[in-house]
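These notes concern the structure reproduced below.
Every protein chain of the complex appears in place save one, which is left out.
Chain IDs A, B and C follow the sequence of writing; residue 1 opens each chain.
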């Protein structure tokens, strides 16, 4: 098992004909992701990497029965694309786009929820269930099928962690980047709740960073309701205040969102927090066991 | 029994200190309606007709536990007042005000629903459960407790009908004016569904008029799901097209909303339609029996 | 998105803008409309046309009347010298269509516009859906004909999108409408119509519209998208916050008695019958009209003096009814509720004392304190008939005019 995506995911790429869209379509196809359609208004009838392109999501759903969308549309049009996907009935929407205005996301989150859809991201690397499917921009070769779930607000930092997990022999059930923006569709808690129900996920790696209170909420949830081992890591202990650290959501503001506060909250909830990224793989082995 | 209001209704009057608000507060008190509070920003601490006045609905709910609101606030501020009532947790809101912009009502209807509240009106005479309580502007003396439910889009026309009902000995369980505006909170069908569940309501008088399709929807509902005798009356057979007949919602537009179409649809659904207002009381006796 | 017929097209009460006024608003919001000039004297039409691209030119009567084209209210002119003649045939004349009533409406102004070579015609409108309580956009690949006909005959060609209550109109909704067209318009045309749809929603919200209708919305031979004919109606209830747009209200085309009533704040609608009607309450007023019709007479008006009827409003109601020289009798039907019958009777008497009523008058009172009211009427020395109930009232008034 895995969560959210598997071999049955029929993926549509919104913005398939753009530079990034077409490149990552090829990458995903290389992972045997079932990419059933692409959407780009005005390019209906064409093909990109062999994938049929439609003008609208309604058409992609009608013609190809897609059920997962992956969005590479530029920021000014991304909110519209997310809503188009939800409106067309797609229930899992993964938005890679970085740079969507926050007020657009305020509307999007409300809209997506009202349509009963799940949004991952924006500003995220996507989701991979190793050996089954990958929807997003994650590198293909470092993951290994297994029983560790990974949740992260980051991209390359997650690859680093996954690389080390694989190195020490801990495969992954599903890895999800929930996104580095202040307003995102799916939270740590949402994903933890899914991992809780997933029989093939044995333990969790939770990778947080400065800004917001996501990690604090997760700590409370884990303490009260989660029953599998969790190893956490928080990036940004040396980050200054009031500066945006790359991710729109990674900012310590008014003294809030500091790494040390998050680490303390996690530890107070009984969760092991890796202090040293260099040996996070080994630490995971300690916390999870060999399985 | 009765629907929506009874002896346990604790009523708050929004706009209690205005000319109409204070006048009708007195009328309602004369009917032994339990008016527990009034609201008028800036007049908190005063009394109108002996009723304590609060600045906000939150205070009225907290201090007096009101559960029904009756609104006399002028059109520019009425939408705000309806939302204030719903936001403060009042679950039944009766808006008497006529002349609220339609786009305000678009927002209001969505807001009220999201708060789980019921809105009657706007532009309506309110609701009366004879012998129990009256919330609105209905005249006090013509109603008589009984087992006929009355639903209407109109004011004085309803009084005329109720007068005749009472004359022929048919008392009323509850009479509701749902309002003469194009966008209103509660529909014929909503009220019919409540009357259906009300053991003490034996039959229904449904008073419609030109404009919209409320009567047609009601006809379908009655045919398919309603199990009590219904007598209908439709006003406006001589109304010209494209002219607003007093009520904002009473307009035949683009050939739609005509009285004859409504009458035909009702009759096709097996519902008796009174052709002659002059003898509608007698007709009701025919349809309902003496009870 | 779905295609439904007949269930969504409810206009509400409204101020109708003239075509040229609606087009000015469109221009402000960046929606292309034909170049045109407003002319109120035929003699100026030639000058106007000369400054506008043509031939052809189009001369359009600025009146509130659907189907004015069939009634001679729209003329296409290919010769500059005939433009004045076309304007002459409209200005100062009455246009009668199935929507104007038998008297028609006076044309005071015409719009002289450049003619446009049409490649394709669409229909696009936004109105309030009463049942859903939401604005609704309707689009049809069939434009330039009456949309009601399309609804009845080709319901599948009526496409609907509703803006989300939270997010408003989104561009993808326009794409959902447009990418179903066969053949597809050019990408530019699709972009332009997408923009127009968004702007129509903006205008709708900005001006408290009850209807915005573009019919037809055209793609020209040169590939440009233009709103060729435009209707805008504004929600009367919003007049308190739309003062500027309500200044555009053109009184000139209106019924003078209705204008008078508007000034008095009385709900009055002029009809072509012979029995004047004065009632408190709109529903009861309509029902009273219906009763008059049933007796074989014809109502001369709708008149609702309202819940707060008093001597003043009753007097003014009489004044307006009596100005209609077709009125041969008057029926007053008052149902005393909160406002008691005795008060109303006093009001009626006071009004009658001030006026000279030259037609028979039937009064029917019912409701709160009806006995006291009837007593007051009985004791007056004024001439009128008092009916004991609605049926008698109808019979009495019918006798007066038969």
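Assume a contact is a pair of C-beta atoms (placed from the backbone, for glycine too) under 8 Å apart; a residue touches a chain by one contact, two chains touch by 3 or more.
Quantities reported herein were computed from a predicted structural model and do not represent experimental measurements.
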Name every shown chain in contact with the chain that has been left out of the document. A, B, C
With the full complex in mind, choose from A:150, A:191, A:204 or A:245 the residue touching the hidden chain. A:245
Which listed residue (A:18, A:89 or A:139) would be found touching the missing chain in the intact complex? A:139
Had the left-out chain been drawn, it would touch chain B at residues 41-42, 44, 55-59, 77, 80-81, 83-84, 87, 107-108, 110-111, 114
Which parts of chain C are in contact with the chain that was left out? 165-166
Tell me which stretches of chain A touch the chain missing from the display. 23-24, 27, 75-76, 99-103, 105-107, 109-110, 137-142, 152-160, 163, 180, 182-183, 207, 209-214, 217, 233, 235-251, 253-257, 259, 275-279
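Here is the rule we go by: only the chains that are shown with their structure count from here on.
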From chain A, how many touching-chain steps at minimum until you land on chain B? 2
With centres defined by CA atoms only, which chain is the most remote from chain C? A
Whole-Å distance, chain A centre to chain B centre, using C-alpha means? 51
Just curious, how far off is chain C from chain A if you go by their C-alpha centres, in Å? 55
Starting from the mean Cα coordinates of chain B and chain C, work out the distance between those two points in Å. 27
Where in chain A do residues touch two or more other chains at once? none
